[in-house]
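Sharing a structure here in structure tokens format.
The other protein chains are all here in position, but one chain of the complex has been omitted.
So, subunit A:
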Amino acid sequence: MQALANQLCENRQFGSKMTDSKYFTTTKKGEIFELKAELNSDKKEKKKEAVKKVIASMTVGKDVSALFPDVVNCMQTDNLELKKLVYLYLMNYAKSQPDMAIMAVNTFVKDCEDPNPLIRALAVRTMGCIRVDKITEYLCEPLRKCLKDEDPYVRKTAAVCVAKLHDINAQLVEDQGFLDTLKDLISDSNPMVVANAVAALSEIAESHPNSNLMDLNPQTMNKLLTALNECTEWGQIFILDCLANYTPRDDRESQSICERVTPRLSHANSAVVLSAVKVLMKFMEMLPKDLDYYGTLLKKLAPPLVTLLSAEPELQYVALRNINLIVQRRPEILKHEMKVFYVKYNDPIYVKLEKLDIMIRLASQANIAQVLAELKEYATEVDVDFVRKAVRAIGRCAIKVEQSAERCVSTLLDLIQTKVNYVVQEAIVVIKDIFRKYPNKYESVIATLCENLDSLDEPEARAAMIWIVGEYAERIDNADELLESFLEGFHDESTQVQLQLLTAIVKLFLKKPTETQELVQQVLSLATQDSDNPDLRDRGYIYWRLLSTDPVAAKEVVLAEKPLISEETDLIEPTLLEELICHIGTLASVYHKPPSAFVEGNHGVQHKGLPGSAGSAESESPDAVSAGAATEAPAAVIPSQGDLLGDLLNLDLTPPATTGPLPHSGGMQMGAMDLLGGGLDSLLGGDLGGSPAMGAGFGAPPAAMPPAFSAPVSGSLYDLFDLDNGVGMPLGSFCPPKTVWLPAMKAKGLEISGTFVRHAGVIQMEMTITNKAMSVMTGFAIQFNRNSFGLAPAGPIQVPSPLSPNQNIEVSLPLNTVGPVMKMEPLNNLQVAFKNNIDVFYFSCQYPISVLFAEDGKMERQVFLATWKDIPNENESQFQIKDCHLNSDAASNKLQSINIFTIAERTVDGQDMLYQSMKLTNGIWALAELKVQAGNPNYTVSLKCRAPEVSQCVFQSYEAVLKN
């Protein structure tokens, strides 16, 4: 403080004696004492100066609360400035001195009756800011009067005060009927009052998601639209955001709202513009596409969006994040505006990266030549992050616009010629993707790539290069030498590279068995014997076993045709996109996360969906989409730039979802050696029959198998899994494959994928935690939000830290069900907060409800019959499971593995009826009747439960386990 004061003294210029800096200069010892004396001075002027000094100290964060009584004494004055200053002080310190604050109440109540509306408003406003419970009681009467004041300035101030009071004591506001008064204010004659009432109601509604405060109907809509034209810019934002929640009855109403909102696109305030865009984007959904007005509206949307991009960089950034959503939903709006997204060299980096993203989204055959020229230009800039993204963008263009692929490849080759290290590495990574997209087209460039082998030092680039060598081993004469060179430092490589090297060498061996036998043995033993990475060992054993038992199958598996990668990368999942479109202009739209992900301050938000288009046959109702999206794994879409490679690398052979602890018995080692011997012999000797060399007693295949292991693979492939029978693998219990819960892009390089299993009565959350950032991660912790069944971690998460870059780790977290309970939507939704040394990340995932099925879920027959009758019929729901080819016994066995118990069975007219029961951990029983008809692949499940909301989830479990 002293330093500040000195500095201020030095900075004095002419006339500065008259400025407020003098209030800082008395910061010596005994300052408080001095101020106290001045505050109690008889002279008005001295008092005012003293209060100013107090305020000045407050602004720089100094504690002057000790002066509370003295300042409050100055409150009764007819000097408005002094009054305002005292109010300022009160608001800041009342909380810490609640008893003293009561002293001020009388003055407030008196001021609320003052003839000057400015003072009435000021008093009610300040009272609302004093966050002290005791004061709120005294506030009610003055507030009620002010809400009905004759002066609109007072009414509009009072409206906001209701929101303040609600924040302090929600119950009081409801009891006193202030909410109804506030709703009445929406019909006020003054637009400013309407706007503030809407703002206050919106804020209250945010903390009360189900209160249905904003009862929007055509009448209120009309009032809001009228007020929209006349209120201030800020009021327009509140009203537009409120309008966006309305669902019009038909396309005509929709059009009339759009017509009345369109003029807002010409507002100078960019927040008004973006809120108007939100309303239009939402209501446009309801307009028939052949309507003339629809086309007009599309044309009107482009210019304001373009104009936002010439604003200050901060505004540009928010605009760009939103435009990213808009072009995904309606690319036609900006398809001719590519040039405004060209990057200026002095744009801030956060603007550059966003522009680049949108350029790729807008790239099409028509503009690809210009886009490529631009991207090539960017690739020679200084900023490394930007250059890398530009190079990646070239690859994405090649994948998106087929006609341009050749040009993109040649551009990438030009860039590789520059020999700039990070450019070369990035180029190789994207060329690998291009190979995946257009097989057998551009392999002529492999030679050029191989020249740069030595300069690759990043794992991602090394792995990509190894993949290329393995995939095209037959065309590269010295493929074995190249791969061997990598093998030397095998243990120093990252997991990504090790896994890729293993696969590549196996590929090579299958393609050129005669020359590479030694190499493959070397890599298999490196992977299985010298490594302690379970992923690597598992993959090694699988190959080993595969090669030894059935080389034909091995060929079919390892060299199987890979699915093509999808065109559009980085797309936001459609349901999420729809929800985000409804939240244009908000934080959710900046982070591209649903508002429910903002755990803080959002106590459960209703999900918003776009209204369906009228009269069109599009089946885009949000429900249908979400149901579809929930069940299908997004395998074809490359999730995000960060995971791009990981995903591709794992595609050729995904390790099984649960990696049980590896067998450590010597027998296993022996067996494996033996296996290889036999298998190699058979492969080399042309005996392709496959030899069931390994022991007996292999049971049923585990339920969770990667899709690559499909029918052609003989049963012996499964042997490997049974070796550790009873050691760690939950035999037969159903375990859905891991899905990515938290993509690295959204979590500063931390990626979490996982699944849930129930084994021996314990629910486990199985996670793979991957560090895709450049630095180590430590200090992991996990926490759940309240959820429907009270799932909670049974102990802290055990992650050996530090987790170094590109390392991944399997973690299994036991859960219990004694945590706090709150109903979620959907029921099995779980919101998770995951912390590391970098930040806290939030994601939500859904657990199969079957993990909650208790082991003691078998009901007595009699009880079952009685209960079935007892549960009313409206609680019964029926579901169809299609394309299931199991007989009733197999189905029953499978279901038993997830603790769905068959109690009775009878056969009627060739139909098997299975009666089954299951019990959830919270004591809810569900009863089921499963109809299986021989020769008919469609099963019918009828579920009865006293809590019918679980039926949908239970059915999903049925479907998941029976179809697996």
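Rule of thumb we're sticking to: a contact is a pair of C-beta atoms (placed from the backbone, for glycine too) under 8 Å apart; a residue touches a chain by one contact, two chains touch by 3 or more; residues count from 1.
One rule holds in what follows: contacts and distances are computed from a predicted model.
In the listed set "AP-3 complex subunit mu-2", "ER membrane protein complex subunit 9", "Cytochrome c oxidase subunit" or "Cell division cycle associated 4", the entry agreeing with the UniProt name of the missing subunit chain is "AP-3 complex subunit mu-2".
Interface note: of A:T136, A:T181, A:N196 or A:N899, the residue touching the hidden chain in the full complex is A:N196. Here one chain is not drawn; of A:P142, A:G470 or A:G585, the residue touching it is A:G585. Although one chain is not drawn, the whole complex shows that of A:K148, A:R252 or A:H336 it is A:H336 that touches it. Contact with the chain not shown here comes from a single listed residue; of A:E230, A:D250, A:E481 or A:D530, that residue is A:E230.
Although one chain is not displayed, its contacts with subunit A can still be listed: residues 8, 11, 15-16, 18-21, 23-24, 44-45, 48, 52, 55-56, 59-61, 79-82, 84-85, 88, 92, 95, 116-118, 125, 128-129, 131, 151-153, 157, 160-161, 163-164, 167, 190, 192, 196, 199-200, 203, 206, 230, 232-234, 237, 241, 263, 266-271, 273-275, 303-304, 306-307, 310, 312-315, 317-319, 336-337, 339-340, 342, 344-346, 348-350, 370, 374, 377, 380-382, 418, 420, 585-588, 590-591, 595, 598, 600-602, 839-840.
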